[in-house]
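Structure record follows, encoded as structure tokens.
Yeah, one chain of the complex is gone here, protein chain that is, but the others are all in their spots.
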Amino acid sequence: MSSQALSQNKERFELNLGPQHPATHGVLRVKLLMDGEYIVNAEPVLGYIHRMHELMGENRTWAQYLPNMGRLDYLSALSYNLGYVELVEKMAGIEVPERAEYIRVITTELNRISSHLLWFGAFVLDLGGFTPLLYAFDDREQILDLLEAVTGARLTYCYFRFGGCYNDVEDNFLSGTLAFIKRLRSRMPMYHNLVTKNVILMQRLEGVGPISAEMCRKYGATGPVLRGSGVNYDVRKNEPYSIYPEIDFDVPVYHECDSMARYNVRMDEIDQCMRIIEQAIAKIPEGPVMAEKVPKMIKPEPGDYYHTVEAARGSFGIRAVSDGKNQAYRMKLRSPTFSNLSLYQEASKGMLLADALALMGSLDLVIPEIDR
Amino acid sequence: MLTLSTQLNTYLFIGAMLFGFGVFGLVRRPSLIGMLIAAELVLCGASVNFMAFNNFLAEDPTVGQIITLFIMAIAAAEAAIAMSIVIAVYRNYKSIETEDLVDLQG
Amino acid sequence: MNLSISPDVVPILREGIFLGMVIVTVFGALLATLAKRMTRAVLGLIVCFLGIAGIYYFLNSPFVALMQILIYVGAVAITICFAIMLAEPDEMKMAAKTPGLAGPFAVLLGGAVTWVLASTAMHAQWMTPAVKINEGSVQQVGASLLTMYSMVFELVSIVLLLAILGSLVVARAGRDKAEC
Amino acid sequence: MAGYFKNILSGSWSLIVGLSITQKEFFKKPVTLQYPWESLEMSPRFRGHIQLVKDAESGTHRCICCGMCEKGCPSGCITVKGEKQEGVKGKVLVGYDLDFTKCSLCGQCIENCKPAAIEFSKEYNLASTRKEDFHYDLLKRLKEQK
Amino acid sequence: MDLGINVVEMVIYLVGIIAFAAGNAAYLVWVERKGAAHIQRRTGPKEVGPFGLLQPLADGAKLMSKQIIFPDGVDKPLFMLAPLLAMVPAIMIFVTIPFSETLVARDINIGLLMIFAFASVNILALLIGGWASRNKYAVISAARAVSQNVAYEIPMLVITITIVLITGSMNLREIVASQAGPFWHWNILPTNGNFLGPITFIMFFICSLAETNRAPFDLGEAESELIAGFHTEYSSMGFGLFFMGEYANIVIGAALTTILFLGGWYSPFPETIPYLGTAGAWWFLVKMYLLIWTVVLIRWTYPRVTLWSLLNLSWKILIPFSLLNLLASAGLVKFLG
Partner (left out) sequence: MNKLNVIDELKALAAEGMPAAPEVAPVAPPAPEGEEGAAPKKAAPPAPRKNGLLEVVYAVKGVHVDVQVAVDQVVRAAQIIDGAGMTLEAITGVDWITDKELEVVYDYSFTGGECFRVVVRTRIPRDQPNIPTISKVFPGANWHERETFDFFGINFEGHPQLEYLLLPEDCDFHPLLKDFKGC
């Protein structure tokens, strides 16, 4: 009897984390098998806001598919816009004016800062600190105001067009951006004093949720998760697109592999984004923001094309298969958090519930992008 | 006029009743925890007796109190050990019912 | 207007409170032994402990009464609650089981024990001491603990230490075995 | 052992620093806006739902019923109804329906519009409990604006 | 059972205590919300009454008008009993707290013991509430809350024993009286025989935070992990009582800290200074509410600790230090006093 009893350990119980749970940031369900406070197995269950974006790509013209991009990752929508328009420009051979490229980079990097700020707040909220979230929101609102003045939207931007941008930026946007960067520079020490150096936060994050570089490779994790594992990989550096080669910036890499490393990577990235924006504003030329000869109806050559950009959460890849029509034959969206989350099951084994949620927060999940 | 609260016999009777309840529970309960609860009742019955004698009959009224405190300490120790035994038994047998523990010998 | 309670009423009030305490105690003890669900049995135990604390108060020992709450309610009852949470996930199923022969036997045995003890107590001739050497106040209890009964005091502390160690060892060993 | 005390000290210090920051922020002015009582000026590029442009010269809309907005719309939320009328070249707009529940405010319709007959409105107080409230007849709306 | 029980006095004290506990619980919620809002650069409640001062009443009315929901499978009697267990001991404790030399409901000889006895009943509320809810989050939360409470009761008691050792009494009024005078007579400073003075004060404060399940030790109701912990399934006044119990416990923690360390109702200034130097209940309240404000500020500043670092803090830092302090103070009392 004893051996049989031992084999089936009844002390374990199942716990449903989600679909609605304060820590899952949206509608993600994690099926936890727990042994007391320890996690034996954590299986993420996806699909609660699956919208079949890939099928929409096959039913819409290339231009009509544009607004879908802002709905994937609503926190860094412009990166996704950028990836898609660059892919179509590559397919259709459209040249983009230089001013448009600069505007794209400036707005995308602003969007990346806002995304990281929101992540920062939400992450600390996951760890139980509420106030930093609202401080981060304060700064983020400034970015949203700036971007709203340019794009007309606050969250789900649809600003870039094949061959350029929807419209030109005004000078007060550029000066406003510089003023904002000055403001954020002065706020960063506050964030570090309040949160980064806080001993409780350090205890919560240091050594928690280790993800080795090899694990990242096996699961295809990218972005800050990969860079927090000591791999110097950033699409902006490794396969430069747009005007990134002309801009001098560093890729923050931390070798600790823990949640703190991922936290530090993102906080340092905010600094680097500010550097990029400053340089881009200094260098931005005058000129048109829209290519002159953009075909009314885009019909790329048949074949398949792949393009990757660095979104706020990792490398966002699009594989488009064209059959020469004005619609895509197949549109594959490779979202970074899908891969990042797929390692959660393995990485969270044997962790405490609180630590596992810290790990989940450090992956920076945006569920609509995972479910697509 | 009723003067129950000033009579030794009242307290002794309460103590005896608690003790009896404890014995009753010890025999009746099929599970370890139930028996543990009953055992606490037995200890309480004894304590009440001590306190009663202490108040009415003892020359030195600190003795009964001290003994009661000791009983409490023993009860706490007993509860801790009983809990660990219950957990250990449950881990091994998936049950804390005394009937299921027949192969405890080996 | 005299709003103070007249001295005549005080003993009645006192008896009333005392009876209340006794009823609470007995009710708690009944619940503790008869309740089908274990959690309710623990609740009964707690109620019983609180009643006994009240009875101790009547025995001129508020200190022991409060210690009763602190230790029994605050520690022992919580330990038992913990044991239930850890070891009885299916208490509903447990409740369905009725003791077979144990029931009547238990009633007989319990009743017999109570009867024997109570009748002995009632019929015995207790010697009332001529003089009390102190009042049994907290200070005096403390002094006794550290002078006359210091040896017992130390022994109890050793017992407690051993109990902690022993329970750790027992609980721990089970865990290792279950995992490998 | 020295590390033990150092950890305690530096940890406590970080906690005190954190407290001083929040205490300082406590005395600063709130940055929020009490929405229903105060409201923000929308930026010029703010994208509300689309509306027909009122032509300054003719005092009416410029729509020529080409249907490009309808075709360009990814979500199919625009229905343009035009009909032939005696003595008028081309079609005359008789109805311009917008189903705002589907609209994603991408601006494809406005880009596709040759005569620049539609623009984004600045409407943002658009709460309702009924779906029908978001079906707009833009032509009627334009007339009501007069 | 004293003979001269005055009915009027008893009723006044009882009503006063319940009003004080309930009023504090209600208005501390307001303080918490308003304070948190301003810390976060928001306005907070402002609609109901001036500065939102009637918000607690509106909240109370809302809570009372809600339906009590019993989820399937809950143990009904226990489920209903738990909120009462959370509130009643808290009110019992208020009986012993001396707000000034004369303003105390019952001056009990072993008041300190009484506070700890009834505070330990409070744990049962969490345990029973969590268990009766039949909700896994609630059960985990209850287990957490209890292990936390048990771990922090030890250093708290040891520190309290140190103070009792110095004072030689468990009577709260006498403990305060032994600190009579300006602040250098208080137990917070080593000058009064409490060897580690300010450190024990901070340790005791941390313990009281942990005992009352306040952030950053609010593991029991860690909303990002356990939804709302042991009161996940509670609605209406069941939740309301838990909530009030929590705030009443905060008041008790602050009051106890004031009594043990901050000289109770004594002014920090020498008596020679007019007005400021006079002792009285207001000084007690000033000190208590300052401590409560610190509690609020802490909640809105720090992230939550994990269970292990919480237990480590207790076992590796607080307990050794408090034992050290006990030994040192005992030595001090033995050789100097």
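Order of writing sets the chain letters: A, B, C, D and E. Residues in each chain are counted from 1.
Heads up, the rule we're going with is that a residue touches a chain if its C-beta (ideal position, glycine included) is under 8 Å from a C-beta of that chain, and two chains touch if they have at least 3 such contacts.
Note that the structure is a prediction, hence the values are computed from the model and not measured.
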Practice item. Taking the complete complex into account, tell me which visible chains touch the one left out. Key: A
Check your understanding: Among A:Lys182, A:Arg217 or A:Lys283, which one is in touch with the chain left out?
Key -> A:Arg217
Point to revise | Residue in contact with the excluded chain [from A:Leu226, A:Val265, A:Ile281 or A:Met351] | key: A:Leu226
Practice item. Since one chain isn't shown, list which residues of subunit A touch it in the complete complex. Key: 46-47, 50, 52, 54-55, 58, 87, 90, 93, 216-222, 226, 231, 233, 238-239, 301-308, 315, 317, 319, 321, 323-324, 329-330, 332, 334, 338-339, 342-343, 346, 371-372
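We adopt the following convention: only the chains that are shown with their structure count from here on.
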Study note, to complete from the structure: Ranking A-E and D-E by C-beta pairs in contact puts on top A-E
Check your understanding: Taking each chain's centre as the mean of its CA atoms, which one is farthest from the centre of subunit D?
Key -> B
Review point. Of all the chains, which has the CA centre nearest the overall CA centre?
Key: E
Check your understanding: Rounded to the nearest whole Å, what is the centre-to-centre distance of subunit D and subunit E, using the mean of the C-alpha atoms as each centre?
Key -> 50
Point to revise | Mean-CA-position distance for subunit D and subunit B (Å) | key: 73
Study note, to complete from the structure: Each of the following residues of subunit D touches two or more other chains, namely 15, 18, 21-22, 25, 31
Revision key, fill the gap. Check: subunit A positions touching at least 2 other chains come out as 6, 10-11, 13, 131, 135, 138, 194-195, 198, 200
**Study point:** subunit D contact footprint on subunit A (complex, rising order)
**Key:** 60, 63-68, 70-71, 131, 135, 138, 145, 148-153, 156, 158, 161, 166-167, 190, 193-195, 197-200
Point to revise | Partner subunit A, residues of subunit D touching it in the complex | key: 10-12, 14-15, 17-18, 21-22, 25, 31, 43-47, 72-74, 104-108, 111, 120
Exercise for review: Going by the contact rule at the top, pick out the subunit E residues touching subunit D in the complex.
Suggested key: 35, 37-43, 46, 294, 297-298, 300-302, 317
